[in-house]
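Here is chain A:
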Amino acid sequence: MAGKTIVCRCNDVTVEEIEALIDSGVTDIEEIKRLLRVGMGPCQGRTCIPIVISILARKTGKKPEEIAPPKARVPVRPVRVEVIVGGADE
Partner candidate 1 sequence: MRLNEHPVLRFKRGREVTIYFEGQPIKAYEGETIATALHAAGIRVLNYSPNKKRPRGLFCAIGKCSSCLMVVNGIPNVRSCITLVEDGMRIERQHGRAKLPTKVKPPEFKDAKVVKADIIVIGGGPAGLMAAIHASRAGAKVVLIDENPRLGGQLVKQTHKFFGKREQFAGVRGVEIAKILEKELRKSGSVEAFLETSAVGIFQEGEEKLVLAVRKERELIEFRGRAVIVATGAMERMIPFENNDLPGVYGAGAIQTLMNTYGVKPGDRVLIVGAGNVGLILGYQLIQAGVEVKAIVEAMPRIGGYFVHAAKVRRLGVPILTRHTILRAEGNERVERAVIAQLDENWRPIPGTEKTFDVDVIALAVGLRPSIELLHQAGCQIKFVRELGGHVAVRDGWMETTVRGIFVAGDSAGIEEATTAMLEGKIAGIAAALRLGIADESWVEEIERAQRDLDEFRSGPFGRRVAEGIRKALLGGVASE
Partner candidate 2 sequence: MSEIPAYLKNGYITPEELFSIIPKPSEERLRKGPVAVPECPQEIPCAPCREICPTGAISMPTPNDLPIVDYDKCIGCSLCVQICPGLAFFMVHYVGDKARITMPHELLPIPERGEEVVLLNRVGEPVGKGKVITVVPREKTKGDTPIITVEVPIELAWEVRAVRVERRG
């Protein structure tokens, strides 16, 4: 298997892809998130966002304290549509 260092499992985003985007001048975590779709898969950023913050901090010289993580959204874990509408037992 080809060697890859994966940051976001949901969308298969690698360290190299994140670094390349930062090098191109995109340094806001919200923009990185949306352009690479890190943190937008079913894990909702739980595994990848802390790594993105550390890469961003290292590349830009910012402190992790200065990088706010993207807002957590409802539902905080995936929920099947049928459960929300209430008919799962049918």
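Here is how the candidates were picked: all candidates are chains of the complex that A comes from, given by their letters.
The rule is simple: contacts are C-beta pairs under 8 Å (C-beta built on N, C-alpha and C of every residue); 3 or more make two chains touch, one makes a residue touch a chain; residues count from 1.
Quick caveat, the model's predicted, so the values are computed rather than measured.
When you check 1 or 2 against chain A in this complex, the one that touches it is 1. Across the complex, chain A meets candidate 1 through its residues 1, 3-7, 9-12, 15, 41-44, 46-48, 50-51, 63-65, 67-69, 71-80, 82-90.
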